[in-house]
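Pasting in a structure now, in C-alpha cells, and then I'll have a few things to ask.
Shown here: the complex without one of its protein chains, the others still in place.
Labels run A and B following the written order; every chain starts at residue 1.
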Amino acid sequence: MTTARKAPAWYRTVFNLDNGFRGLMTLAALCVLGIVGLIVSELMQRSSLAWHAFGLKFFVGSQWDPVSGSFGAVPFLYGTLVSSLIALVIAVPLAVAVAVFVTEMCPKPLRKPIAYSTELLAAIPSVIYGLWAMFVLVPLFRVYVEPWCMKYLGWSGLFEGPPFGIGMLTAGTVLAIMIIPIISSITREVLSVVPQHQREAALALGATRWEMIRVAVLSNARAGIVGAIILGLGRALGETIAVTMVIGNTPQLAKSLLAPGYTMASVIANEFAEAPDDLYRSALMEVGLALFLVTILVNILAGLMVWTVTRGNPARSHAQ
Amino acid sequence: MPSKFVQLRRQVTDRFFTGLAAGLSVVVIGALVAIFAYLVLRGAGSLNWAFFTQIQKPVGESGGGMANGIVGSIMILVIASCMGVPLGIGAGVYLAEFGRGRLGRLVRFTADVLNGVPSIVIGMVAWGLVVVQQKHFSAFAGGVALAIMMIPTVTRATEEMLLLVPQSVREAAFGLGIPQWRTTLSITLPSARAGILTGVMLAFARIAGETAPLLFTAFGNQFWNLSPGQPIAAMPLQIYTYALSPYDEWHRQAWAGALVLVLLIVGTTTLVRFVFLRRMLGGAR
Partner (left out) sequence: MATAVEVRDLKAWFGKTEALHGINMSVESNHATAVIGPSGCGKSTFIRCLNRMHETNPEAKAEGEVRIGGMDVYDVPAVDVRRRVGMVFQKPNPFPTMSIYDNVAAGLKLNGTRNRTTLDDCVERSLQQAALWEEVKDVLKKKSGASLSGGQQQRLCIARALAVNPEVLLMDEPASALDPISTAKIEDLIFELKQKLTIVIVTHNMQQASRVAEYTGFFLMGNLVEFDKTEKIFTNPSDKRTEDYITGRFG
C-alpha cells in the first residue's frame, strides 16, 4: 500500500479507519491472551495463601482435613490419576477399534452413521453422563460388575471391599465413555492420512487385510494415535461433574478400584462454594492451579504429537 | 512354500480382528443407545406442561417443573454470547486477515490452550473476577464464565471459514480500491457467514450443557429470578442438584430436564453438522 504525500483529507480518514479496524481486531485477539493471563494470575494470587502456609508439602501430604486446617492434596492427585488411567484402559481399545473399523473395514454406507454416532457421544453434557451413571451404571456395578470383579479378579488385590457401586471403577468407566469420541475422531483423522500407496504395498506382498492394517496403517499412524490418546487423557483429567456424581467423594488412598475416591476437579466442585475460610478456599485454588497446569501440559504434548502426523490443523486438513 | 497351517492361521487372525473391531464398535454404539434409551424411558413420562411453566415445588409435594432453570439458562447463554461471540469473531478475523506473524501464532496457540482448560477452573476464575467484586453470585458471572469457554470454538471456526474464502476475492476488492476494513466487513465475512454461524451454534450448544462453571458463579436459585445481577437457576445446575438429592420426585424432574437438555443440544449439534457443514463443504465430511 503506497502512502501518497499530502493525501487529501478524505483519504486520510479512510486510512485511519483501516488502522482502527485492524486495531480493533488485534484488541480482540489480545483479549484471548489477556483471558489466559487473567486465569493464571487469579489462580496464582488466590492460591498464594495456601502456598505460603504449606509450600510443597501440599503436594505430598495425604491428609485433607478442613476442620483442623491441614490440607494435603495427594488423595486428589491419586484419584485424578487413577480414574483417568482406568478411563484410558477402557476407552483406548474401544476408540481405536471403532476408528480402525470405520476407516479400514466397514462397508461404505455404514461409515458415516457409525462415525456420527460416535461424535454424538461427545455432544452429551457431562451432567447427563453423571445422571445416567448414577442411576444406571451404579446399580449395575453394585449388583453385577463389582461382585464379579471381586470373585474372579480379586487375586490381584485391586478389587476388594464392599461393592458400593460408586467408586473409582465406576467413575473411570463413565469417563471412558466420555473420552471415546475424542480419541476415536483424532485416530480416524490420522488413519485416513496414511497414503493409499502404503496399503497397496502391503497388499501386493500378499498381506491379509488385518496384516495390511497392522503393517501399513497402524504403524504409520503410531505417533498420531498416541497423540489422540494423550488428548483423551487431557480431557479425562479435567472432567468434573460426571465424576463427582459417582466417585464417592472420599479423600482417601485405597488400593482397591472399588473404593470411593476423590479427584482434583471433584473436591473443588463439592467444597468450594461452601468453604468458610480463606485458607480453605486458597487450598482449593491451589488444587485448581495444579489441575490447570497438568491439563495444559498434557494437551500441549498431545497437540505436538498429532501435529507431527497431520502437519497442521487437523480440522483444516479435513476441509481440503 | 508357507505351510497350510500358517495360511490358515493368517486367515483366522484376519477374521478375528475384523470381528473384534466390529464387536467393539457395537459396544460403543450400544453405550450411546443405552444412554438415549434411559433418558427417554425415565424422562419422557415426566414431561408435561407444568415442567415447562412451573418452578420446583417444596419437598413432599409432587409436580412443579424447571421453568426457572430454562429461563435462567437462556439468560446466562444470551449474556455469554454477547461477550463471547464478538470477541471470538474479532479474534478469528485477526488471525485470518492479519495473523500470519508471531503474535498470530501466539494467539492461535493460546486459544488452543484455553480450549483445554477444565471448566471448573474457569468457573473458579470467573468467581474471583466477578463474584468476589460484586460480593454475590449472579447470572452475569455465569455468563462471563461461559463466554470464556465459547471463545476458542468461535475463534477457530471464524478463522477457518475466513481462510476458506479465496484470496482472489479479497484481491478483486482491493483492486477496485475498497479498503481492507470494508472488504472484510462487506465481502469476506459475509461469504464466510454460514460457516461462522455454525461455529457459533456449535459453541453455543456446547456451553448450554455446562454445569461446573456455573457452580460458583450463577450458583442456582430455587425461585424465579429475572435479574442478571442475582443468583439464577440454570438447567444443568438443577439437574445436578436434583440428581444428588435424596428425593424421588426430584430425580424424576432431573431425568425430564436431562431429556430436554439432550434433545436441544444434540439436536442443534446434529442439525448443524449434518445440514450446514455438509452443504457448505460439499459433502466432504
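Following the convention adopted for this analysis, contacts are C-beta pairs under 8 Å (C-beta built on N, C-alpha and C of every residue); 3 or more make two chains touch, one makes a residue touch a chain.
None of the values given here were measured: they were computed from a predicted structure.
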Sole residue of B:3, B:133 or B:168 that reaches the chain not shown, by the stated touch rule: B:3
Listed residues A:207, A:225 or A:257, member touching the removed chain: A:207
Residue in contact with the excluded chain [from A:48, A:198 or A:270]: A:198
Positions on chain B where the hidden chain makes contact: 1-3, 6-7, 9-11
Missing-chain contacts mapped onto chain A: 108, 195, 197-208, 211, 215-216, 219-220, 222
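Just so we're on the same page, only the chains that are shown with their structure count from here on.
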Separation of mean Cα positions, chain B and chain A [Å, integer]: 16
Sites on chain A touched by chain B in the complex: 14-15, 17-18, 20-22, 24-33, 35-36, 38-39, 42-43, 45-46, 93-95, 97-98, 100-102, 105-106, 114, 116-121, 123-132, 134-136, 177, 180, 184, 208-211, 213, 234, 237-241, 245, 265, 268-269, 272-273, 284-285, 288, 291-292, 295-296, 299-300, 303, 313, 315-316, 318-319
Touch list for chain B against partner chain A, complex: 10-11, 13-14, 16-18, 20-22, 24-25, 27-29, 31-32, 34-35, 38-39, 42, 86-91, 93-95, 97-99, 103-104, 106-107, 110-114, 116-122, 124-125, 127-129, 148, 151-152, 155-156, 160, 163-164, 179-181, 184-185, 205-206, 208-212, 215-216, 219, 236, 239-240, 243-244, 251, 254-255, 258, 261-262, 265-266, 269-270, 273-274, 281, 284-285
